[in-house]
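Read the structure below first, then the notes.
Only one protein chain is missing from this complex, and each of the others stays in its spot.
We just call them A and B in the order they show up, numbering each chain from 1.
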Amino acid sequence: MKFPTRLLLTCAAIGAAAGVLLIPVNHFSAAIFGVFPPGFAAVAGIWLLPIVVAMALLRRPGVGILVALIAGLVETPFQPYGASAIVTNLMIAVFIEIVFALALYRYWKPWLFYVAALVFGALYAPYAVASIDLPNYGLGLQITFFAVLLLSEVLATWAGLSLAKRVERTGVVRGLAAPVENGRVVRAPKSPAPATGTAAVDPDAAPEAS
Amino acid sequence: MSALAIDPYREAAPAPEWRYLHHLNPLAKLFGPLPIMLLLLFSRGVAIPAAFVALTLVLLLTGARLSGRMLALLLVGLPIAIAVLGVSFGIWVDPSRLPADALGAGIPLVTIGGWTFELSAYLTGLATAMRLASLLLLSLIAGLTSTGPDLARAMVQNLKVPYRVGYTALAAYRFVPRFGHELEVIRAAHRVRGTERGRGPIAATKRILGYAVPLLASAIRHAERVALAMDARAFGAHPTRTERHLVPWRVRDWVFVVGFWAVSVLLYWWVIQAGLGSLSDSRTGGG
Partner (left out) sequence: MTPAPLLRLDGVRIRHDGADRATPDGVSFDVAPGEVVLLLGPSGSGKSTLALALDGLIPHDVPATLEGTVTLAGLDTRTTPVGALSEHAAMVFQDPDAQIVTGTLLDEVCFATENQLLPLDEVLARAQESLTRVGLWERRFDNPDTLSGGGRQRLAIACALAMRTPLLVLDEPTANLDPAGIDEVYAVLGELATDGDHAIVLVEHNLDQAVGLVDRVVVLDASGRLVLDGPVREILGGLAHDLLDLGVWLPVSTLAAMRLREAGAPIPELPLTPAELTAALDALDSLPALPAPAGRAATPRRSSSEAYRDPVSDPAESRYGAGAPTRPADAVHPSGGVRVRGLDVKRGGKRGPTVVHGVDLDVEPGDFLAIVGVNGAGKSTLLQAIAGVIPAPKGRILIDGLDPATTDPRTLARHVGFVFQNPEHQFITHTAAEELDHGLRIQGVPDDERGARVDAMLARFGLEAHREQHPFLLSGGQKRRLSVGTALIAGAPVLALDEPTFGQDRERATALLDLLTALNRGGTTVLVVTHDLQLVADYATHVAVMGGGRLLGVGPTEDVLAGALIEEAGLRRPPLARATAALGRHPEWHTVTRLAQLPGRVDEPHPPAEFPADLAEATAAERLA
């Protein structure tokens, strides 16, 4: 499938904008890491944010992976983890895309995003546990860690969905987002701007176009 | 925001021949360390990550062109950070969960009231800190010696990622400073309207969401204009394009990747062989 240039660059813009917005969060997480390492669970959700925003906004197959790949590439020179962030980003995006692929990319209801976030959480947890050697910590701390991790993912998903909704209202993704009704894709054009120029923006405005 | 001052396109003056890391394919520097990072993630004890910290430092010091500041960070900052993080991690360790024969068990370092910070807990924390340091250093092999655009080009030329995707990333490097500047303007614009009120994480989150809407809207519009300009210049007209910047995959890249793996496995094996691999018998050496 060929992504139109506009879609590619929109994904890039979402990735870059999210990176810029999250700079203070990154500083915060670096600071908290030095004082209270398990606290990074609180910001684990930010990995999800650009992916959720892009998928909720554009509702097209592959945009999650695209955003993750481009965001990873773009962030490489700007952060210490370097290129390995690309791999991390991609893995997260693949997990989330799988959830939507199982729904054949026809259902985009919010609960599916939360399910995807939990799937991500379940796969992220062992990694997090291993990296900070969690089993050596007190039981209370371990439970708190998982609760906070879960909460952070749910909150990030909520923030991403709310942001996508507010951005959609500005009209900037008209003609680019797949049209949905009640969280279901009503008609999936092959590409956002087909050569015939008949892409529907919104159902009310479309009839004369086709 | 100092990160935004970085020019991601800046072509560094060619590194001297003997700074060999600069003359490798970015993908080699990514895929060489990657499996080792995974391996390290699940290692225990101080010795194994410490061995890899040492190995990586040797690679960086011999093969990478390092600024004075980076040199100081690696040689002074890093050991201090490891030692301090060892405490941060260590104080949260529950000594009763450690094996009874853990190194340093029962040796108190600090006692405040009824709480004792044992050496065993510190060593456990230190192991975690060392492991994270080794992961960071391994990713610096690529991070310090290759540019983002070269990585994007390598993905296109060597991994057969469609060039439209790779060049989208290349175009997107320009977005970062632009959006950073725009975010500052938006922040000022919202402050003027009297919205910059309230402290704490909830108010901060609400504020960031408020900035995010105009930032994303403007970012998407900008992306759309750039897309038109690119298409008008024959972007994607053919499945491939003429490349002026070649990022070849050469024999030396195979040598580096295979060599890196071989040395790593040997090192891993040797450390375990020497009985340094398990937590109960770890040593503090290295740093």
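Basically, contacts are C-beta pairs under 8 Å (C-beta built on N, C-alpha and C of every residue); 3 or more make two chains touch, one makes a residue touch a chain.
In this text, all values refer to a predicted model and were calculated from it rather than measured experimentally.
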Original post:
Which listed residue, B:20, B:235 or B:249, touches the chain dropped from view?
Top reply: B:235
Subject >> Options B:123, B:155 or B:171, residue touching the unrepresented chain >> reply: B:171
Original post:
Can you list where chain A touches the absent chain?
Top reply: 4-6, 166, 169-172, 174-176, 192-193, 195-202, 205-206, 208-209
Subject >> Residues of chain B in contact with the chain not shown >> reply: 7-11, 149, 167, 170-171, 173-174, 177-178, 182, 185-186, 188-196, 210, 214, 217-218, 221-222, 224-238, 240-244
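Just so it is clear, only the chains that are shown with their structure count from here on.
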Subject >> Residue ranges of chain A in contact with chain B within the complex >> reply: 3-6, 8-17, 19-21, 23-25, 34-38, 53, 66, 69-70, 73-74, 76-84, 87, 127, 130-133, 135-139, 141, 159, 162-163, 166-167, 170, 172-173
Subject >> Residues on chain B engaged by chain A in the complex (per definition of touch) >> reply: 1, 3-4, 6, 8, 26, 29-30, 33-34, 37, 41-42, 44, 84-85, 88-89, 92-94, 97-98, 124, 127-128, 131-132, 135-136, 138-140, 142-144, 146-148, 151-152, 155, 164-165, 168-169, 171-173, 175-176, 179-180, 183, 204-205, 208-209, 211-213, 215-217, 219-224, 226-228, 230-231, 235-236
